[in-house]
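Only one protein chain is missing from this complex, and each of the others stays in its spot.
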Amino acid sequence: MESNIKLITDDGLRLDGRALNEMRPIKIQTGVVEKADGSAYIEWGANKIIAAVYVREAYPKHAQNIDRAIVKARYNMSGYSVEERKRPGPDRRTMEISKVVTEALESTIVLEKLPRAEVDVFIQVLEADAGTRIASLTTASVAVADAGVPMRDMVVGCTAGKAGGKIVLDLSKDEDNFGEADIPMAILPRTKKIVLLQLDGNVSQEEFDEATSMMMNAIPRISEIQRNALMSKYNVEEGE
Amino acid sequence: MESNIKLITDDGLRLDGRALNEMRPIKIQTGVVEKADGSAYIEWGANKIIAAVYVREAYPKHAQNIDRAIVKARYNMSGYSVEERKRPGPDRRTMEISKVVTEALESTIVLEKLPRAEVDVFIQVLEADAGTRIASLTTASVAVADAGVPMRDMVVGCTAGKAGGKIVLDLSKDEDNFGEADIPMAILPRTKKIVLLQLDGNVSQEEFDEATSMMMNAIPRISEIQRNALMSKYNVEEGE
Amino acid sequence: MESNIKLITDDGLRLDGRALNEMRPIKIQTGVVEKADGSAYIEWGANKIIAAVYVREAYPKHAQNIDRAIVKARYNMSGYSVEERKRPGPDRRTMEISKVVTEALESTIVLEKLPRAEVDVFIQVLEADAGTRIASLTTASVAVADAGVPMRDMVVGCTAGKAGGKIVLDLSKDEDNFGEADIPMAILPRTKKIVLLQLDGNVSQEEFDEATSMMMNAIPRISEIQRNALMSKYNVEEGE
Amino acid sequence: MPMDSNAVISEIRKNFMLESIKNGKRLDGRPLDEYREIKITENFIPKSAGSAMVELGNTKVVAGLKIEQGEPFDDTPDNGVMLLNIELLPMAFPTFESGPPSEQAIEYSRVVDRGIRESKMIDTSKLVIESGKNVWMIFVDIDVLNYDGNIIDACTLAAVTALKNAVIPGSKLGEKDFKLPVNATPVAVTMWKLGDELICDASLEEEQVSTGRITVTISEDNNIHAMQKGEIGEFSLEEIQKAIKTSSNIGNKLREKYFR
Amino acid sequence: MPMDSNAVISEIRKNFMLESIKNGKRLDGRPLDEYREIKITENFIPKSAGSAMVELGNTKVVAGLKIEQGEPFDDTPDNGVMLLNIELLPMAFPTFESGPPSEQAIEYSRVVDRGIRESKMIDTSKLVIESGKNVWMIFVDIDVLNYDGNIIDACTLAAVTALKNAVIPGSKLGEKDFKLPVNATPVAVTMWKLGDELICDASLEEEQVSTGRITVTISEDNNIHAMQKGEIGEFSLEEIQKAIKTSSNIGNKLREKYFR
Partner (left out) sequence: MPMDSNAVISEIRKNFMLESIKNGKRLDGRPLDEYREIKITENFIPKSAGSAMVELGNTKVVAGLKIEQGEPFDDTPDNGVMLLNIELLPMAFPTFESGPPSEQAIEYSRVVDRGIRESKMIDTSKLVIESGKNVWMIFVDIDVLNYDGNIIDACTLAAVTALKNAVIPGSKLGEKDFKLPVNATPVAVTMWKLGDELICDASLEEEQVSTGRITVTISEDNNIHAMQKGEIGEFSLEEIQKAIKTSSNIGNKLREKYFR
């Protein structure tokens, strides 16, 4: 994984021309899977991810919780989504991501409002380009809202990391592969509470603080894109 | 798969000496699996296939259809049945065959007569030599009748295909491997309705018509062999 | 598997210095898995095996026996327990051992005393050094007793075999690998009834008799070690 | 056809649908042999070796290719390999489940695969790097994202489009990337029997009412390369012959419109 | 013994059976140590490398061999490989299920395998093509088509017959085909305890009533090569010794009759 790639250019920019605290472009669209109760599609840089939500009675009966909903998010990658062809089916990495994404969504869905229900969140990564787990969570959150599931707040995901010795926002694929650390995080913007946090790599405690404050600054912008996606749907619907 | 094998000799016969519209010999015998409700064994050329039928209450209960029977045919190959040792268990090819054989049998079993029941049809290919799916269906149909399951008509299977530029009946292994097309078909002889039809290869629309009419002509002979197999059982039973 | 290893030295001893009818040291300890209803840990030579027992209502309900308990022993090996790393999960050998160990325990547990119950016996081989199946059964039997499950008698396991032309007790790893035969056996000491017996290799009928009588002589000693393990627990408990 | 989705349609709507079709018109106004709006987005997945999103009305599928080096099969040492797999994603329909492919997914995959393979669309003999040792393997993965009927036709369109765009990464061998050599443009046309009529491009609702399914894949040579009668139900020989004619006609039109 | 098939036999019939056996005769008239009619059809599967169908009364099994080239195991570079597998086909009995082999099927396979392997019937050192690289692999697949008791003995008979007929496809290496070198004829004899008696070749009904099963495999050297006490139940040492004697006697008779 080591390499001599120079991730930060002499003028302090990144290989794709971004400033250290600059995000890639993000685009979200709702209502993309007609059969589902809610759905959303995100393009985050070159990532292309679709999420669809089904709300239904949990099955079999003995698996139901009589006083609250069960949430199950499943993160899945298409065969053509990554450099080397991905075999179908879950692997250890995708199972871990499914777990942390599920837990982040559980933190914000008002589970008590949906007794005996199961909220199935299917996430399909069509094209992967670093940061898929937080892009997945960000779009899944919109899909859950699109399905009319009661939520305390939207979940907003983001990554920061260390690359070429610098703390940078929203790692690119190269920065992810050849950088020093990766820190995906997700928060509920209203309370700024953290519902997903992972780290792997090598950062000092001060660098960690720098990274998290960079992400905290980026959250409102992502949050707005989510809101607009949901709004534009309602606008269209009203306009019909 | 290409080859220079000459599949039709200069005097217009096939490598095994058959005329273009000549079937291989077929032999069917019922009552071969004592524990089953019905069973039949077929030798069709060098194919050796056994089918056994169990009729029972569908299980678990929530899988039952309250107004009709469920049919499940499972086509399975013995390890020693083919050129290279076959690993145990279903593969994509055998799963597809199980599906089309199941559907062909469902078309003729009077499902409403057996509410809540499951008709399990187990097919074991002991030796395979081209045309196993239609030989399986032909013998499975006899086994279902042997089990006393109500049927609108017997299902009769047959193949035709193109080999050495000619339309031929009942492909041999070589013709299957090195020929131009394979067309398995199954019909209900009384109404001449088609309940299984597949094709792979390369035939013109006219050749397709030639192939199907060749098969339609062969059906009554196979049908008679089925009937005789069922009859001879009853004869023996009466004679006891 | 053949080899030129000389398993019996010129002074009639074995490679590890034992006499032909000498056991390896055995140590058993109960109450080692706090969460379980009963447990026991055995060191038998270099074997290290732990067994834990859970007694619970069989699940799902339709799997219950209304008039007696179901017993399920599962023999499992740690990745590091053998020479070459063992992949997790059951294989054909461990499944066979699970079956014969289950059956031996079923022979002595008073099943009628626990209607609708399931007695789950989990056996983990941490380090394997020949004779694991009978060491497992010997310790599992103590764990079952530790769980308070009613038993007609303890099960005591032992092996004998043929190595270097001699019948020897309690095969070592080398004797197991390079010897002529392996005979694991388990009995209920009170009635001397055999509840597990396997053999593989090459022994005459006379040699078989020699091996079994050697094992019959060893049983009381192992039996005592089992009893002491159970006793010392009660002593400690009383002393608390 | 999803197992337990029959119940979804009321008897009234079903009879209304059949009556309408008997009169040559479907509930959405289409004639019997007309497709819904077809939208093909080529190169939808830029990182793949070739890709396409195909929308047939609300049915939405994505095909993407990966082309890697690998060993040829023992019996075809001088041919590259194509492996095609359809995933009926659980997001696409309430009864689709996670896990290994269902019988339905496998049947669909094999029918789509046969049409492409048997039309000799791809000349696998041109995919050999070293005979018997190293060949190009083409993985065609097709994901069904939303299921509103007629998966086989949508997946065949998507796979054929992706293959037509495909680029072999010859640069990995120090040579040039080159376009996958393509020799034919097979089109699968599936027809459903509703009452005594045959219709094309059934919506999910129409699939649920139908009593038989037949797929015919024809290439520009006008020859048949794959057929599959699917599901319970019966066809007369005349119906099959009619289905072949319809497939031939529609195939020509689609080929004209979408593949120059 | 199938799990839930005990219920099948009424108490009356069970007591009648035990009473009869106590008097040295079984319900079908056989003495305690007599086998049902044995029918062996050699070369039942001409395309295999060796095969046999064995019928023991209504119990029906087919053994077939495939012999292919493959890599030897790391720890035995100078030995060919034999892999033996019994499938309890779901057609053979109502409670047999599709899917990976049950514990019962695995136990049966391993007992049959041990008897053949440990008797040194096959000299695997003669199956080496290139040391450590390429050896002959013998796949022995045995299918149980109908289950009416005593699978182990039937499968051992079928496997031994198939191996005795087996031909190694040396022609694939440009040499001659040759017969598999065979050194012994192991016979497995299984006995069941019913009341205080031991019986041979139990029918399914007898298996269901029995309280213990013991298999002893002996070769012409009169030595024991495999034993397996199976199922719940207990044996005294004297019963085991009696079982060994019976196995030795019956083994000699069967060997005489079926293997010259």
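A, B, C, D and E are the chain letters, set down in written order, and residue numbers restart from 1 in every chain.
FYI, a residue touches a chain if its C-beta (ideal position, glycine included) is under 8 Å from a C-beta of that chain, and two chains touch if they have at least 3 such contacts.
All values reported here derive from a predicted model rather than from experimental measurement.
The chain not shown here is in contact, across the full complex, with A, C. Considering the full assembly, C:Ser81 is the residue among C:Ser81, C:Ser172, C:Gln198 or C:Gln226 that touches the omitted chain.
When you scan C:Leu7, C:Val33, C:Ala58 or C:Val168 for touch with the missing chain, the hit is C:Val33. The residue from C:Thr102, C:Gln124 or C:Thr159 that touches the chain not shown here is C:Gln124.
Within the entire complex, the positions of chain C that touch the omitted partner chain are 32-36, 39, 46, 48, 50-52, 54, 56, 74, 76, 78-85, 88-89, 120, 122, 124, 126-127, 129. In the full complex, chain A touches the omitted chain through residues 1, 92-93, 95-96, 98-100, 103, 106-107, 181, 183, 188, 191-205, 208-209, 212, 216.
The rule is simple: only the chains that are shown with their structure count from here on.
Under the contact definition, chain B and chain C share the contacting chains E. The chain with its CA mean position farthest from that of chain D is C. Per-chain Cα centroids separate chain C from chain E by 27 Å. Separating the CA-averaged centres of chain A and chain B is a span of 52 Å. Taken pairwise by the contact criterion, the protein chains link up end to end in a single open path, with no chain closing the loop. Pairwise, the chains that make contact are A-D, B-D, B-E, C-E.
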